[in-house]
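Would you mind keeping the following structure in view while I ask a few things?
All protein chains but one are shown at their positions in the complex.
For reference, chains read A and B in written order, and residue numbers begin at 1 within each chain.
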Amino acid sequence: MTRFSWFNATALTLGFAFLYMPMIILVIYSFNASKLVTVWAGFSTQWYGELLRNEEFLSAAWVTLKVAVMSSTIATVLGTMAAYVLVRAGRFSGRTLFSGMIYAPLVMPEVITGLSLLLLFIGIGLDRGVLTIVLAHTTFSMCYVSVVVSSRLVSFDKSLEEAALDLGCSPFEAFRLVTLPIIAPAVISGWLLAFTLSLDDLVIASFTTGPSATTLPIKIFSAVRLGVSPEINALSTIMIGIVTVGVITASLITKQAAVRQAREERMAERPA
Amino acid sequence: MRRFVLIAVPYLWLVALFLIPFVIVLKIALSDVALARPPYLPQLDITGGWDSIRTFFSELDFENFWFLTTDDLYWKAYLSSLQIALFSTTLTLLVGYPIAYGMARAAPEWRPTLLMLVILPFWTSFLIRVYAWMGILSNEGLLNQFLLWLGVINEPLTILNTNAAVYIGIVYTYLPFMILPIYSALERMDDSLLEAAEDLGCSRLSAFWLVTIPLSKNGIIAGCFLVFIPVIGEFVIPSLLGGSGTLMIGKVLWEEFFSNRDWPVASAVAVILLLILVIPIILFQRNEQKQREAEG
């Protein structure tokens, strides 16, 4: 029995209205013809046009994308290795420190992570720019990747790896041919998470960047500090649109796969 | 050999880019501000041998921490961060619980969609979600226009750049962190437990208090920590939605560093911020562990 009452219906309606109303308003006002963002003056796409002609935004977007792709890819490799170490390597000296360093960045305030990395980069005399942001982003997002991947590895049937060894694989072949294909969905979601975290990050990037590299969040932040601007509304709409399409597509694909698998399993048990 | 490489690569990466930077923060927190590049003293000069290392250590002191206690700005910032975090966590719980409850009680075929709707904002830029409220809460914003139109108020309320705006921003951006753990606790709950409670003489309300709430306790605790811990060090929300009166330690640290260029004090602020966070983090870890053990 599901106790679906008017109370639940109200809670859900109000709750989701609260979650989505601000974003919907943002999207609507991005098509506002008026420069005054609070007064509706008819439909227009002019702000999108201005956005696309704004060199600064475009180059910031390009920097952000570069940083996100590089850092999330390195973070996925390192994070998967770290997850494997956490779940499979057994005991080694410094294990506690290792797992501490994996989990600490997840709860560390961004201002501290940013500050400490900046002080390191200055200390070793590394020029701040794209490279330093990539290093910083990789460090904190690899921890997220390793949490995602290790939660998959924990439920991974270890006898699959043993079977691969038993059938003549070296440990590395066993990982490449058996473990990796099976945990691939978790590795991909780890990459996506790292990618989004990097795209989204303002604080750590502000600390670790130099004059040569301005990321989109830094650009947006310095623009919105002065107040609401229609160009930022347009930019936000584009970003919300990309995310929405991405998330809905991904969930449709996984849902379809689950449905197909369930149907095939039912078919398999039916006597031929 | 292979195992060694596998462990060493992520290990060394984290030591170099997480542990060492942190030690540097500690060290600078114990240094003195100076008009130099980098702007603090003493500088460690290993080439000077053992003696210079000893003088280096002898020049480190707790002066900056002492300074933090003398200037009441820092005290106030710490206390106000704690107070804002506590209050907004409570608010988030009050808003989030009914939503999680409604989701868990919705028809099973609807639940994945509802779940996706809660997770979707996660993937959307945090900055944009905070920014969205700036247009709504400003004096000429939609909320004021709406309230004026309703006739509830005669002149616009000042909401943006006050603590109220900060609370709204926190509740809004951290809501999914609260909903998800509570939902997963409630979803696992067997409906027949409520029926049993009612069968044994509970009213619906008392069944809720005596059965549902205790069974979702772990979800509530996890959700509260997931909101409380990051909010303490929050920077974006107070700087965009808060006003000059909104004191939060993340913002203070930022300004100390970027505006005052006082690196030693900024580092000391960071160290204390972390010390404040250690207790809730340990409590959170223990709660998670207990839950894992309970689940076997």
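Throughout what follows, a residue touches a chain if its C-beta (ideal position, glycine included) is under 8 Å from a C-beta of that chain, and two chains touch if they have at least 3 such contacts.
Definition applied: contacts and distances are computed from a predicted model.
Novice: Unshown chain, UniProt name, "Biotin-dependent carboxyltransferase", "Electron transfer flavoprotein subunit beta", "Spermidine/putrescine import ATP-binding protein PotA" or "Strictosidine synthase"?
Specialist: "Spermidine/putrescine import ATP-binding protein PotA"
Novice: Where does the absent chain touch, in terms of which shown chains it meets?
Specialist: Result: the unshown chain touches A.
Novice: Using the definition of touch stated at the top, determine which of A:Ala75, A:Val134, A:Ala164 or A:Met239 touches the missing chain.
Specialist: Selected residue, touching the omitted chain: A:Ala164.
Novice: Which positions on chain A touch the chain that was left off?
Specialist: Per the touch rule, chain A residues meeting the hidden chain are 157, 159-160, 162-170, 173, 177-178, 181-182, 261, 264-265, 267-269.
Operating definition for what follows: only the chains that are shown with their structure count from here on.
Novice: Okay, in this complex, where on chain B does chain A touch?
Specialist: Contacts found on chain B: 2-3, 6-7, 9-11, 13-15, 17-22, 24-25, 28, 38, 95-96, 98-99, 101-103, 105-108, 112, 114, 116-121, 123-129, 131-136, 138, 140-142, 145, 172, 175, 191, 194-195, 229-230, 232-236, 239-240, 250, 253-254, 257, 263, 266-267, 270, 273-274, 277, 281, 284-285.
Novice: For chain A, which residues are in contact with chain B within the complex?
Specialist: 1-5, 7-9, 11-12, 15-16, 18-20, 22-23, 25-26, 29, 37-39, 78-79, 81-82, 84-85, 89, 92, 94, 97-98, 101-105, 107-112, 115-117, 119-120, 122-123, 135-136, 138-139, 142, 146, 171-172, 196, 199-200, 202-203, 207, 217, 220-221, 224-225, 227-228, 232-233, 236, 239-240, 243-244, 246-248, 251, 255
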